[in-house]
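With one protein chain held back, the other chains of the complex are shown just where they sit.
The letters A and B name the chains in turn, as written, and every chain counts its residues from 1.
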Amino acid sequence: MSYIPHTEADLQRMLRDIGVGSVEELLRDVPPDVRVKEPLDLPHPLSEQGLLSLLRQISSENSTAGDYATFLGAGAYNHYIPSPVRHIVGRSEFYTSYTPYQPEISQGILQSIFEYQTLICQLTAMDVANASLYDGASAVAEAVIMAGRITGRKRVVLSSAIHPEYRQTVRTYLRGGDKEIVEVFYCTEKGTTLADAVERVCGDEPACLVVQSPNFFGCIEDLASLAEVIHSRGGLFVVVVSEPLSLAILKPPGECGADIAVGEGQSFGNPLNFGGPYLGFMATRSEFVRQMPGRLVGRTTDRDGKTRYCLTLATREQHIRRDRATSNICTNEGLCALTAVVYLACLGRRGLRKLARINLSKAEYLKERLISTDILEPGFTSPTFNEFTMKVKKVTPERLLSVLLDKGIIGGLALRRFYPELKDHILVSVTEMNSREDMERYATGVLQAV
Amino acid sequence: MAFDDPFSDKPLIFELSREGRQGVEPSRCDVPERDPEASIPGEFLRSDIEGSPEVSEPEIIRHYTRLSRLNYGVDTGFYPLGSCTMKYNPKVNEDIASFEGFLLLHPYQPEELCQGALRLMYELECYLAEVSGMDSVTLQPSAGAQGEFCGLLTIDAYFRDRGKPRKKVIVPDTAHGTNPASTSLAGFRAVTVRTGKEGVLTLDTLKEVMDNDTAALMLTNPNTLGLFERHIKEISDYVHQMGGFVYCDGANLNALMGIAKLGEMGVDIVQFNLHKTFSTPHGGGGPGSGPVGVKKILEPYLPVPRIRKKDDRYTLDYNQPRSIGKLRAFYGNFSVMVKAYSYIRRMGPEGLKKASTVAIVNANYIKERLKSTYHLPFDRACMHECVFSDRFQSQYGVTTMDIAKRLIDYGFHPPTIYFPLIVHGAMMIEPTETESPEEIDRFIEAMKEIDREARESPDVVKNAPTRGIKRIDEAGAVRRPVLRWQGSGGGG
Partner (left out) sequence: MEFPKDLKYTKEHEWVRTEEDNIVTVGITDYAQDSLGDVVYIELPQEGGTVTKNEPFGVVESVKSVSDLYSPVSGVVKEVNEELIESPEIINGDPYGDAWMIKVEINSPEELDDLLTSEEYQKFIEEEK
């Protein structure tokens, strides 16, 4: 067995040194009736070569963004990943290490997380960011729980234009608590969350209002006006971002009154990977740092006075505060955070803004091309970034998407699945990976669907 | 001019920034470029990302390569971090996870375009069920703690479904911190049960705290002292008799593969840590993956979607009215599943059993060879890890922390320290099966040498590490928290 060095002679020598005649003697605490008598019913072992060929075959049973022109987004975005990202993240000093409990031999991961925390703060314009959470959805749930802890209040107001799976995750996380969730319905014309609608449902003592921007429909929310409403009731404003590239050109949550900014960092260099691992991020204001979930890296010094980094403010966490911890999270998404750091360093201050403009330009281009078919029209009137909702006329969205699929195009997501009232609508995402030619093919395909 | 010191403090990426430099520029825009102002109102736009770095590609590569050299991984050396199962991460699994057929797969693609992924997940569920003796498995939880949370929520849902919610979960004093934390998060009250004199739970102490408001006993087997809970059968029979469930934290499953099945012990729920037992890398703190296995009675409550197989076709089934819902978006940490699947296929049934067997031999070997040098609070055959304390060395003013830091000088990663909490000055050593006898011997020699130093020249140990990076002031980091870079002025 190539992953286990021991020969039979090695094992015999070790057993002799232990002072037993066989492994069985070491297992005397395991009652016979719970022992496995037959070999496990699992497939026979494969050689490395055999394994590669089996898995290559399984992977070929999938079709991907490599085979199809895909316009799917909805919380998972197909972006170009610069080569240096893979090379750095593939260094095994990083990826084969554990959570950096011993800072003297973990400065690589610690400093990169400190850089990551800084980058998230810069992008969101918040004071402090943690070292990552599982994904965007669970980050929203953690933010809601944190807001409840800070305000001591129970009512959680969620915009219905937040990613449906994020909202479902919040509901699951709150099953055991005493929170009350109310949803504020999006404006059917604009596709956004309106301040007066929030006012009607938030009650006198809301813990928080949670709004995603750009929201699930791709629409950019008027965050500042929403912040004003929730703050006037003494609640916290939680802003969710599922396409973080938008932060390169949109006004950051911290400048729109956000108290907690959370979201999904997958777009920053993490491949689609069928939905995970992704990167939950969370940033907040300094005064709330002790209420944050998750790991934090801080700057300090060593005995020689050199600048170093270590995990800090750990008494918030499960391994110390146990049942009173701010969260149960332990293992997070460290490597995905490192991925984001290297990605953001590669793109840089200008590159990221340029990339965001390209995404916007392409999305606007496709939107106009699709409108010109006269078969699709914008689902909502609000401005969008790289994702938008279209209403399909003359055919059903399912038929349209299936015709496009035959032509090698994954045209987007039919919204009926999440919003029964949007049975004629599809959600379309455009990134730098979609060529003009693909978009022309899309538009032509639409015409052929009727 | 100073000579380069690989252990010098490194500038931050922001400090390397020079205006106008560029790493990897985006490709040319093949449609007319559009001003954001043309379609988005100015009040929604920002004009810059202040402080964001501008660095060239060679500088980026050198910066992070230098940082990587300050990091210790399993590929660097022995990593006996107890209860973390830092075994070797097979390289072929990394290659497989980077196949485009996995990497570029969008989670909302039509099911017919992701049959390979669904098949892999379905089969992995079956394999995990077989290893643990459970009936159903969900792969959704992102890591062990989320798996615990998921398992506890299914228990809560079960009791609510019957109109008889229960409020207590019993957690041993040796438990990982995530256990009581997950318990609270799921809305239960954590009640501690004391470990008996022999380092395992006894039925009598359990009976003192168990009642019919207790939803579950949440234990770890083998426990964090590395001992098999040998009264497990009587304990689970009693818990069941009281109408409760037995939850097993699967963090220590590396001791049991092919040796004993949790399902046979009366365990009703277990979470797997694919990043421990099933060889996927820890990534400097994630991503992990924490699938949950349950007995049939709890299956209706598992998160959605469930993966179904019908006539060689795989589908995602969201129609589970009694499900607890979702723990995250999409289906879980898929690429971690790919690596765990590959590991199981490569090892086969005999290989997994050998992994657990050799892990147990390695741990017992360390325990026997060090027990005259270091205080061993519970002296009996251990499973895959063993726990010592600093009782002998503390007479010379040398603590577990010092011993841990001195191990760094000898080229080893320290064990888990000060855990479990019931052992004062604990050192929890888990060698795993992938360390050779020679490496284990070198570690034992280093531990003995440190003990000699503790007696003869304690200052050497107390000042460790003496090579490389010196001891880091963790207290200073908390007293004056600086959690981000804020411009060349430094500050926090």
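One rule holds for everything that comes next: a contact is a pair of C-beta atoms (placed from the backbone, for glycine too) under 8 Å apart; a residue touches a chain by one contact, two chains touch by 3 or more.
A quick note: this is a predicted structure, and the numbers were derived from the prediction, not measured.
Participant: Checking the contacts here: which visible chains does the omitted one touch?
Facilitator: Touch partners of the hidden chain, whole complex considered, are A, B.
Participant: For the chain left off this view, which of B:25, B:135, B:264 or B:474 is in contact with it?
Facilitator: Answering carefully, the residue with contact to the hidden chain is B:474.
Participant: Per the definition of touch given earlier, which of A:285, A:321 or A:416 contacts the omitted chain?
Facilitator: Candidates A:285, A:321 or A:416; residue touching the omitted chain: A:321.
Participant: List every residue of chain B that touches the chain not included in the displayed model.
Facilitator: 418, 474-475, 478-479
Participant: Could you list which residues of chain A touch the chain missing from the display?
Facilitator: 314-315, 320-321
Definition applied: only the chains that are shown with their structure count from here on.
Participant: I'd like to verify one number: the distance from the centre of chain A to the centre of chain B, where each centre is the average of its C-alpha atoms, in whole angstrom.
Facilitator: Once rounded, the distance between the two centres reads 20 Å.
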